[in-house]
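A single protein chain has been omitted; all remaining protein chains appear in their positions.
And now, chain A:
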Amino acid sequence: MDQNNSIPAFQGLASPQGAMTPGMPIFSPMMPYGTGLTPQPIQNTNSLSILEEQQRQQQQQQQQAQQTNPGLAGTSGQTPQLFHSQTVTGSTTTALPGNTPLYNTPLTPMTPITPATPASESSGIVPQLQNIVSTVNLGCKLDLKTIALRARNAEYNPKRFAAVIMRIREPRTTALIFSSGKMVCTGAKSEEQSRLAARKYARVVQKLGFPAKFLDFKIQNMVGSCDVKFPIRLEGLVLTHQHFSSYEPELFPGLIYRMIKPRIVLLIFVSGKVVLTGAKVRAEIYEAFENIYPILKGFRKTTSCIVFTSSIPVPPELQDLIPDVVYPALPSFFLFLSLSLCLSLSLSLTRHVFI
């Protein structure tokens, strides 16, 4: 059957979204027909039974199945919705056809947090815009010397830089005015403020006697920043996202992450501060942050020494370094206790037998 064939293929799979897709193929309409269990399209009630059947069939650990069954039944009301919306947004999740990577990490459905980037559970943190760089064309040639002499708060050092640097207090911005008539406005905290400031500068130039217009106002770059409020283990992040990130702590304390979609550069620091730059519109910054947040959560620096390794996305090359059976921190502790108890019991028993 497709299902049985596909399971071994995904056994060792280390998808970065491994933690994210536990239930998705079950509930999503993208699940192919050939699961071998039910031919009809998946509905909530049916899918629950499919889930239970699949669990019974492909169990790796018996106890996890019993633990997850009631868990899933309990959360059935909420989770399908999450997964449906997950497929709709789908920006960072990839639908794995006909599989159950869920069962390689059988504990993840147990966790009420569910997979990363469910659309309804966002990070709750909104990046704040720190700086907006915009350009505008005043449409006429300017005499920088006149401007520098007659305008207030203007400086002009032709040997150092070929533009007049002008500042206004409200909104607190700086403008570079070039002799060609082009102007760069920086320092505003929102798009509207940037436009307003650019207009003010244009009016200043107009009042000085030049026929200034306001052509082609365009926002060139937006910088935002926020704080995820937990420390991040950058070494892990640079290892698993090598293609996107570069981290040279000798040169710069932050990790530089170049996201492809949207095209944003993120500077991620150990303290949990994130700086996003390179956006042309505000939505790109928000989208980039929502994309990176689950990844950062996976590399949260915990204080305990035993790490829940299944939550860390691992590329295939490293998969063989991580054991197939992963225990979470707490139950392993109990397991160890019980084992030691059994051992001591058996030892005492043998002592009694031999004496």
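In the analysis below, a residue touches a chain if its C-beta (ideal position, glycine included) is under 8 Å from a C-beta of that chain, and two chains touch if they have at least 3 such contacts; residues count from 1.
The rule is simple: contacts and distances are computed from a predicted model.
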According to its UniProt entry, is the unseen chain "Probable cytosolic iron-sulfur protein assembly protein CIAO1", "PAT complex subunit Asterix", "ACC synthase 10" or "SPT3 homolog, SAGA and STAGA complex component"?
"SPT3 homolog, SAGA and STAGA complex component"
Quick one: say which of A:158, A:209 or A:253 touches the chain that got left out.
A:253
Among the options A:138, A:168, A:202 or A:223, the absent chain makes contact with A:223
Specify the residue from the set A:127, A:171 or A:187 that touches the hidden chain.
A:187
Just the residue numbers, please: which parts of chain A touch the chain that's not shown?
131, 133, 161-163, 165, 167, 174, 176, 186-187, 221, 223, 231, 233-236, 238-239, 242, 246, 248-253, 256, 265, 267, 270, 275, 277, 301-307, 309, 318, 321-323, 325-327, 332, 336
